[in-house]
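Sharing a structure below in structure tokens format, with a few things to ask.
Complex shown without one protein chain; remaining protein chains in place.
Right, chain A next:
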Amino acid sequence: MAERDLAKVAAVVGVGHSDWIGDHARVRAGGKPHDSNGYGAVAFREALADAGIDRSEIDGLIVGPTTSYERIGELLGLNVRWGGQADAMLGIIEACMAIRSGLAEVVALVYGNDQRSAAISYGGAEAMGGNMFLSYVYHAPWGFTSQGALYAMMFRRYMELEGLTEAELGEVAVAQRLAASKNPNALMRKPITVEDYLNSAYICEPLHLFDYCLINDGGVALIVAEAGRAKRMSARSVPIHGVGRSDLNAGATSLEPRLFDYYRPAQQQAAEQVFAMAGAGPSEMSALQVYDSFSCHIPLALEGYGYCRTGEAGRFMREHGISLAKGLPVNTSGGHLSESYMQGWNHQVEAVRQMRGECGARQVPDCRFVHYSSDVAGKAVSIIYGK
């Protein structure tokens, strides 16, 4: 397996994103700074400048969901020898695979989303995503709609059976807001307390407003290059040490992997793969970034990836800690809850910046590895960034 794996095959040489704060203010004032293509284009310029390379070096292109692969390639003037469409997590794995196989050497990954200004709806009669995930629309006749409700149903069961309290879940929103308060790019920077959390309104009980991600416009771009070339390109390149993936599809619409297993088997398999490839385990991770459309992703990831024992996430969050102030730093940018909802893309930017030591007041000292995980709808994907 060793000579076929993807460890240190590729490295991130450039990261970039749009002006989340400025654009959010403009959108809230009724403006429309860009459409999805425009946000992606802005982010690509930033990533290229961050890498310090010329566009002509790029020979691969991955475009995120919401925009057309060809149109982004056209707008950015990119003729490439390899390309495709993928989300943030799978895009990075596919870039590593393409680089490993020699199909490309320098891959640009571009994502843009005008979900706020376009009033994209994640619940109700116009809920998006039903063509991809039947569970997003199938239970609507009983008023059961929105991805938040799916996670509320899942996590209610977890809370009841494992005894995790609302106050313990509140540790997630509080920790991530603390991180965001030290992040000049974060949209929500005012610190909150567990009491503020408990006093906030329920959206879909047991989840509160502060358990939900933001909805904002923006774009993110990454440039991933073959490891040797990455070193020559940039002194700040961040190698990818491991990737992992495991998908649960059986029973997805009837919610079986959610309600019986909390997606744990997928996370455990992805964990086994990613930690073996990186040659390091949970105790060696300096920080953890978790795809957090909802706060409850964090306790489930802590258990699924072996940061704590099954059923102990509540106590782990309360006693060990998951913040920059105490314990394992989780979602050190503020994540989707408090920085920006860029569907996993901003977590990659944060992981790279933490590894480079560029995070200022929120920098995790002596960063050796940063672990990223997502479990969207039971599709577990994991990436480890290192030195």
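Everything that follows uses one rule, which is that contacts are C-beta pairs under 8 Å (C-beta built on N, C-alpha and C of every residue); 3 or more make two chains touch, one makes a residue touch a chain; residues count from 1.
By definition in this document, contacts and distances are computed from a predicted model.
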| item | value |
| --- | --- |
| Protein name (UniProt record) of the chain left out of view, among "Phenylpropionate dioxygenase, large terminal subunit", "Antimicrobial peptide ABC transporter ATPase", "Nucleic acid-binding protein" or "Carbon-monoxide dehydrogenase medium subunit" | "Nucleic acid-binding protein" |
| Selected residue (touches chain absent from view) among A:12, A:51, A:72 or A:154 | A:154 |
| Selected residue (touches chain absent from view) among A:123, A:329 or A:378 | A:123 |
| Candidates A:35, A:57 or A:162 - the one touching the absent chain | A:162 |
| Option touching the unshown chain, where A:166, A:196, A:247 or A:261 are the choices | A:261 |
| Residues of chain A (touch criterion as defined above) contacting the omitted chain | 123-126, 130, 134, 137-146, 149, 152-154, 156-157, 160-162, 201-206, 250-251, 253-256, 259-261, 310-311 |
